[in-house]
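Heads up, this is only part of the complex; the chains shown haven't been moved.
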Amino acid sequence: MSDESIARIPLRLLTIVAESILEDRLVREILALGASGYTATRAHGQGSRETRASELGGNVRIEVVLDESLERELLARLTRDYFPSYAVIAWSQSEEDVRGAKYRRTR
Amino acid sequence: MSDESIARIPLRLLTIVAESILEDRLVREILALGASGYTATRAHGQGSRETRASELGGNVRIEVVLDESLERELLARLTRDYFPSYAVIAWSQSEEDVRGAKYRRTR
């Protein structure tokens, strides 16, 4: 199989870490904005505004692959509705999606 | 300790998310191709072709640190044998391995 048959699409990988109790609400917002999916893992840890989260039911680590435009919208939502009130942190990275069509904006 | 004693080798970090039932098969392929290791975490989530995976036994998130040549081979394998048939997604990122020798191709 030639390498040319593998699509590599430059996209963003946004990782959000929040208290587990926020997972359902965050996921609804992520999908409502138009992301085609997400990956969630159970996590624990400590942040500058958090007490040790493992004592409080734990954290969730949500990864979303998305384009720059959708990322801007999601970050605006986090900045407005989550960062002021909750121990939510997020970081953004460049990545190459190796499946392309799956991560296109669906709305 | 001087910073020069810390080796930083530019490599790729490939993250694969698949149904948990595929983990053993994927891991066998990853190691057979020559990767020296992998890191797996339990995950759940939703993708454009998936139903909510947590209802189906969950997902596994597999990370593999590898060089570009091996990454091409692994992506070719995923493209040929997994993407057409399974709800497998993957993304690739640049990284700096800070231990060097561990991730060299072993075959």
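Labels for the chains are A and B, by order of writing; each one numbers its residues from 1.
Heads up, the rule we're going with is that contacts are C-beta pairs under 8 Å (C-beta built on N, C-alpha and C of every residue); 3 or more make two chains touch, one makes a residue touch a chain.
In this text, all values refer to a predicted model and were calculated from it rather than measured experimentally.
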Report task. List the number of copies present in the full complex, noting that all chains share one sequence and 2 are shown. Result -> 3
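Rule of thumb we're sticking to: only the chains that are shown with their structure count from here on.
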Query raised in the report: If you fit chain A onto chain B using the CA atoms, what's the rotation angle, as a multiple of 5 degrees?
Result: 120
Query raised in the report: Which residues of chain B touch chain A in their complex?
Result: 14, 17, 41-50, 59, 61, 72, 75-76, 78-80, 83, 89-93
Query raised in the report: In their shared complex, at which residues does chain A touch chain B?
Result: 1, 3, 5-6, 8, 11, 13, 27, 31, 36-42, 65, 93-99, 102-103, 106
